[in-house]
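For reference, the structure discussed in these notes is given below.
The other protein chains are all here in position, but one chain of the complex has been omitted.
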Amino acid sequence: MKPTATKKDVQQVIRLIKAAGLRADVSSGRFQTVIGIVGDEKKINFDQIKSLTGVYDVNRIQVPYRLMSRSYISHDIVVKVGDVSIGGNEEPVIIAGPCSIESYEQMFRIAKKVKEAGCHILRGGAYKPRTSVHSFQGLGLDGLKHLHNVGKDLGIPTVSEVRSEFDVEMVAKYCDMLQIGARNMYNQDLIEAAAKQGKPILFKRGFSAQIDEYLSFAERIVANGNKKLVLCERGIMPLGGSFKSQTRFTLDLNAIPVLRKETPFPVIVDPSHGTGRKDLIIPMSRSSIAAGAHGLMIEVHDRPQEALSDANQALAPEDLTKIIMISKLIHQTIAQSEVPFSGDISNGASHDH
Amino acid sequence: MKPTATKKDVQQVIRLIKAAGLRADVSSGRFQTVIGIVGDEKKINFDQIKSLTGVYDVNRIQVPYRLMSRSYISHDIVVKVGDVSIGGNEEPVIIAGPCSIESYEQMFRIAKKVKEAGCHILRGGAYKPRTSVHSFQGLGLDGLKHLHNVGKDLGIPTVSEVRSEFDVEMVAKYCDMLQIGARNMYNQDLIEAAAKQGKPILFKRGFSAQIDEYLSFAERIVANGNKKLVLCERGIMPLGGSFKSQTRFTLDLNAIPVLRKETPFPVIVDPSHGTGRKDLIIPMSRSSIAAGAHGLMIEVHDRPQEALSDANQALAPEDLTKIIMISKLIHQTIAQSEVPFSGDISNGASHDH
Amino acid sequence: MKPTATKKDVQQVIRLIKAAGLRADVSSGRFQTVIGIVGDEKKINFDQIKSLTGVYDVNRIQVPYRLMSRSYISHDIVVKVGDVSIGGNEEPVIIAGPCSIESYEQMFRIAKKVKEAGCHILRGGAYKPRTSVHSFQGLGLDGLKHLHNVGKDLGIPTVSEVRSEFDVEMVAKYCDMLQIGARNMYNQDLIEAAAKQGKPILFKRGFSAQIDEYLSFAERIVANGNKKLVLCERGIMPLGGSFKSQTRFTLDLNAIPVLRKETPFPVIVDPSHGTGRKDLIIPMSRSSIAAGAHGLMIEVHDRPQEALSDANQALAPEDLTKIIMISKLIHQTIAQSEVPFSGDISNGASHDH
Partner (left out) sequence: MKPTATKKDVQQVIRLIKAAGLRADVSSGRFQTVIGIVGDEKKINFDQIKSLTGVYDVNRIQVPYRLMSRSYISHDIVVKVGDVSIGGNEEPVIIAGPCSIESYEQMFRIAKKVKEAGCHILRGGAYKPRTSVHSFQGLGLDGLKHLHNVGKDLGIPTVSEVRSEFDVEMVAKYCDMLQIGARNMYNQDLIEAAAKQGKPILFKRGFSAQIDEYLSFAERIVANGNKKLVLCERGIMPLGGSFKSQTRFTLDLNAIPVLRKETPFPVIVDPSHGTGRKDLIIPMSRSSIAAGAHGLMIEVHDRPQEALSDANQALAPEDLTKIIMISKLIHQTIAQSEVPFSGDISNGASHDH
């Protein structure tokens, strides 16, 4: 819309979009309002829209993640989880905690340590996605309550994974942020149900998904009116063959600058699942921040030998302190350099409406 | 259990398993009853079970798909969908129909043609898994009803995909078989909800899943008491790089003899999605049957230019006739040869209890 | 060229191509002569060529394997190795023998058995490509001589792998066919050196190569004037991850109909290396022939426990007999059906000049 467009002008455009059986996504900036079309845009007459009062221009966005593209929203989006800000030029945000919630005591003990280490958001799994029907499946609702109580008692926001459409409401009730795991990246019904809760969403990339495919599914969150979206790289399938891969997954750091260039949403990295190896978490954390990641998600356990899942990739709390320290230093070094993060990503992209 | 074990002996074993917080899966053969343990078997004392009256032997199955392994069930399982038998030495079963159900008329028209071509089960999608939120998502419940009515009117059993946990009951109500698609292979809650409906399940392999991983998720169906399971190879992710893959997926026919060797459940192939190319469906159908597939699932549309999805991989009904004819011929040629299908799979495997 | 073009007309076109610093490939058919350009065709003026006497038309072939494309040569090419014919509608050709040549005695003993089983060409490795510098590297020249003598003594043509540019002449001197292995698919200097020997070339697909990339390297053989080329699918890299692949490689049978459609050269399959598992060779051999393969290459050893390499994928001679029998039966069944092999590949392709 033109900067001079009235509220009535905007309403008229929305009406026309709805009349075609489509939905409208309205972004109101300080100077300008931009309206995105949700659905099959072939159903609408672009010339007719262009002729309406107050319309500045009508553009067809070529990428399949229309509402998430830099062409639609040019400025970096900062997502708030509790009072923590993720994205833009903010310092790296650290999400840490155990793989599985095992009890209030275990959760409190670890949470206290990670908070002292400088961690911003507490993670813990209540509904665990598991390969085998024969192993520990998580504490479910009880786990959520423990996480919620520990978060409240220590004053730290929380995030937990939502696995089933039936759990969406409960996770949204007890947590500050909903995580959708890599295995559910293609689960469009779960994605939409989670988005509708209105809470921030941590949406992990599937381990065999291309960036464009990943963003097409993330688009479902935004198309359901939820822009509190944090993207997360967590490793892609390695090649197999005669030799075994040294890492469980290949953490794909190329994804960081690509995602930052393609969309304005914050991007974090999970080096714990992304490598599956405790001894690689420190170097890959440094590497992630240097690539431009807005934060890290790290599995921490103070008694790994007692952990009910993923023990061999859980870091000790004291190592988390080191990661947080070096992450901040690298972030500052780059931010103060001649080529800060924004310098990488503008190259070749046209970010204006 | 020993052949002489009484019903009471069996009950006692089951009681002990339940007392450990586990579930029991009971297979009663003509000569022998076999009891499988569902859950973490470390919780139970094997020596104690072994000492019970009527117990013949206690074995730990090493593979993660315990209830599906040939060590647990040695003979081929034949799954019935309506009056169609899939598996064992039965002739190849053909499942065909359009990608999406678009109307009763479209469905009836195509169903009539595929039935005349010799097709055994009718397929059609009501809840379509789609990458983009901006494209056609399927007719939903109306589509299911059309499929159901066409199936009834033409006397042919039907299968349709279930995508959301919320749809499971409806699909089970209107269809003879529930399909779980490749993108939902890791969706454990959906798998369990579908299994509990008790209807036959067509369970597709995820496109980046190893065989062992695939069977570990299939195990959830059997662990929920549903042995009407049909496995389906539908192509795995190709490598990318500077050159584009000639096929959308790599149909992995190695999977056929491997799956037949590892489990007694029937295995079919979907060459339509597995290649994404109409011109490869005939050769890959032949190749699938020669590898030992128990059937084929093929997308057919009589007016591909009008199809609302996947038009470029839909075969014409007249080509389906040819596939059915050559599939039968190849199946017979091999069945009557010196090395029939069973000859491939015994090599090196020990299938006895 | 026009059917009426004279030899002089053809010479004039060749002269013009050479004047531009390019090479000319001349295909003289019964009715028509076709001239291909080897090199960067931007250097030449197509209009000028078109204006020459006797020129019928000038076409730019879009694929990077210009001289191998069906647009350039439409009819199937049959390659002769000794008096064995591979390709077109010929019966499946079987190449078999041990992985490594170990002695004249070992080679003679196995060769006799595979010949009796119905094998057409004898294989054996003298220069073994090996991952580890610490293991057996092959007998070298002595091995070649053993293979040559056994071939002569039993009257069966031979093939052996050429690994180094320095060995090319020796392998060409002692064998009827030169094999270029998967690991050397990108070794352009070796490919060209081998091609120049003028003997038939068995050129294996690299295990991470796309079809188009594979054919671009095969094009180097043809561009060096050698059209005695046999393509060979031998498995591509499987995905890795938490679960180990059941097969060492993924034998990619989709490649068979794709290669047959794209080029007129014969295509064979190596199920021994392609799966790495003895128990999959029979079903995958059947599956290959049903997909349209012109032949099979199979590792056979009569005393696998004594083999110096690849023992666990070597088949017993008696199983080879079974494969040859069923391969012929499947080939005949399809050849006599309503959709013979040629029927698969015409669909959608335009094969005329």
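Per-chain numbering from 1; labels A, B and C assigned in written order.
Here is the rule we go by: a residue touches a chain if its C-beta (ideal position, glycine included) is under 8 Å from a C-beta of that chain, and two chains touch if they have at least 3 such contacts.
If you're wondering where the values come from, they're calculated on a predicted model, not measured in any experiment.
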Residue in contact with the excluded chain [from C:Ser85, C:Ser208, C:Ser242 or C:Ser337]
C:Ser208
For the chain left out of this view, which of C:Ser69, C:Thr158 or C:Asn187 touches it?
C:Asn187
Among B:Tyr65, B:Tyr127, B:Phe249 or B:Phe341, which one is in touch with the chain left out?
B:Phe249
Contacts of subunit A with the absent chain, listed as residue ranges
208-213, 236-239, 241-247, 250-254, 256-258, 261, 275, 278-280, 282-284, 286-292, 322, 325-326, 329-330, 333-334, 337-339, 341, 343-345, 347-348
Touching the hidden chain in the full complex, which residues of subunit B are there? Just list them.
131, 207-208, 237-242, 244-245, 248-249, 276
Where subunit C meets the chain that is not shown, the residues are 38-41, 64, 66, 129-136, 163-166, 183-184, 186-189, 207-208, 213, 216-217, 219-220, 223, 237, 239-240
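To be clear about the criterion, only the chains that are shown with their structure count from here on.
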Pair of chains joined by the greatest number of C-beta pairs in contact:
B-C
Could you label the subunit B-subunit C interface same or different, taking same to mean over half of its residue numbers are used by both chains?
same
Innermost chain, taking as reference the mean of every protein Cα atom displayed:
B
What is the Cα-based rotation angle between copies subunit A and subunit B, on a 0 to 180° scale and rounded to a multiple of 5?
180
So how far apart, in whole Å, are subunit B and subunit C when each is placed at the average of its C-alpha atoms?
36
For subunit B, what residues touch not just one other chain but two or more?
208, 210, 213, 237, 239
